[in-house]
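A single protein chain has been omitted from the complex, and every remaining protein chain is retained in its original position.
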Amino acid sequence: MSLNAKEVEQLIRAGLPMAEDMDLRIDDAGERYARVTAPFSSRMIRPGGTISGPVQMALADAAMYAAILATLGRAEMAVTSNLNINFLNKPQPGDLTAEAIVLKLGRRLAFCEVRLLSGDDDVLVAHVTGCYALPAK
Amino acid sequence: MSLNAKEVEQLIRAGLPMAEDMDLRIDDAGERYARVTAPFSSRMIRPGGTISGPVQMALADAAMYAAILATLGRAEMAVTSNLNINFLNKPQPGDLTAEAIVLKLGRRLAFCEVRLLSGDDDVLVAHVTGCYALPAK
Amino acid sequence: MSLNAKEVEQLIRAGLPMAEDMDLRIDDAGERYARVTAPFSSRMIRPGGTISGPVQMALADAAMYAAILATLGRAEMAVTSNLNINFLNKPQPGDLTAEAIVLKLGRRLAFCEVRLLSGDDDVLVAHVTGCYALPAK
Partner (left out) sequence: MSLNAKEVEQLIRAGLPMAEDMDLRIDDAGERYARVTAPFSSRMIRPGGTISGPVQMALADAAMYAAILATLGRAEMAVTSNLNINFLNKPQPGDLTAEAIVLKLGRRLAFCEVRLLSGDDDVLVAHVTGCYALPAK
């Protein structure tokens, strides 16, 4: 039932035009985790020369979704019910990576934690928690 | 010092390519509030035919930013420090509107609340709170 | 099915020893709202002579619970699934009041917003959102 990184990437890009526009890459995905990268584009910028908040939120949300799809298989109808993000450091204008883990997998809900990392030394730029409502089986 | 809706829109679009890509419109803005619309585009969709979470978060963040700029003037270096969103109802595939108010304006922080509304009957589709760190004067 | 303020107060105090210890009073309650007061006690204090965060959180949580009980009747098994609080101003060392409204009442979830008010001029000291998981009927 579970999906590998390539299958998750195809599923997400097919369903989410924005993921395709951002050229999101699923680097790795498996039981309860995923690692997703947003390659740098000049469209991501905000004043100050850093990467905008919405790009970081979109990446974090996609990473949670990827971790859930990798774990449950074709649960595309899973939807975010809550997302809380704290911006800790300004990302460099470069690729941004998200590491998501599923901290609790219930029958109806999945609760996830995501770390957003920037630069060669993987600076923690944002911390995210989120809850997904899972489709009935 | 404060800015009107048109000035806020120009400032946001000049600094945020994503706001331009989304064709964000500042409908109204003034002392401690702003009303911002994301016109519908097929790139906003997610599985289920509704508007994706990241689009909703981007719109909410822009509305908070607009309310702050309308109030403080050219404070483009204000940055989101926290955003918490609860998704309450699935938006229709149409224009999405955000109404932001500044609940507390401190010297260093602005705390905002945003309601995302969808459809002709303004269904509340998401509730957002967020905190912006303000630039030193 | 719905309960009035007195009935809600009895139900909460019977089930939550901490509510009794805090002498919580349900000032008013009805369809989708409740107003709850925590009378001042010197046990509520924290360094700086203000009221501690945990007291504010306990009051906010009780106000959401009261609004849900007032609306649904004897749903004591409703449990908080998420609570997010932003502390905006330091409360005075006096009675603290919470006004809770239910923004969305689903079959399985209730999403609430609470404002904590302090002093004769009802200063907004904290803003809270929270989600309750509702018991199956």
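Each chain carries a letter (A, B and C) given by its place in the written order, and its residues are counted from 1.
FYI, a residue touches a chain if its C-beta (ideal position, glycine included) is under 8 Å from a C-beta of that chain, and two chains touch if they have at least 3 such contacts.
From a predicted model like this one, the values you see are computed outputs, not experimental measurements.
Of the listed positions C:29, C:44 or C:102, the one in contact with the omitted chain in the full complex is C:44.
Only one of C:39, C:53 or C:94 touches the chain withheld from this view, namely C:53. In the full complex, the hidden chain is touched by subunit B at residues 81-82, 84, 108-109, 131.
Contacts to the hidden chain, counted on subunit C, fall at residues 15-18, 21, 42-48, 52-55, 57-58, 61-62, 76-77, 79-87, 90. Residues touching the missing chain, restricted to subunit A, are 84, 86, 88-89, 103-104, 111, 113, 124, 127, 129, 131 (touch as defined at the top).
Operating definition for what follows: only the chains that are shown with their structure count from here on.
Rounded to a multiple of 5, the C-alpha superposition of subunit A onto subunit B involves a rotation of 180 degrees.
Averaging Cα coordinates per chain places subunit A and subunit B 21 Å apart. Subunit A and subunit C have CA centres that are 34 Å apart.
Within subunit A, residues 81-82, 84 each touch two or more of the remaining chains.
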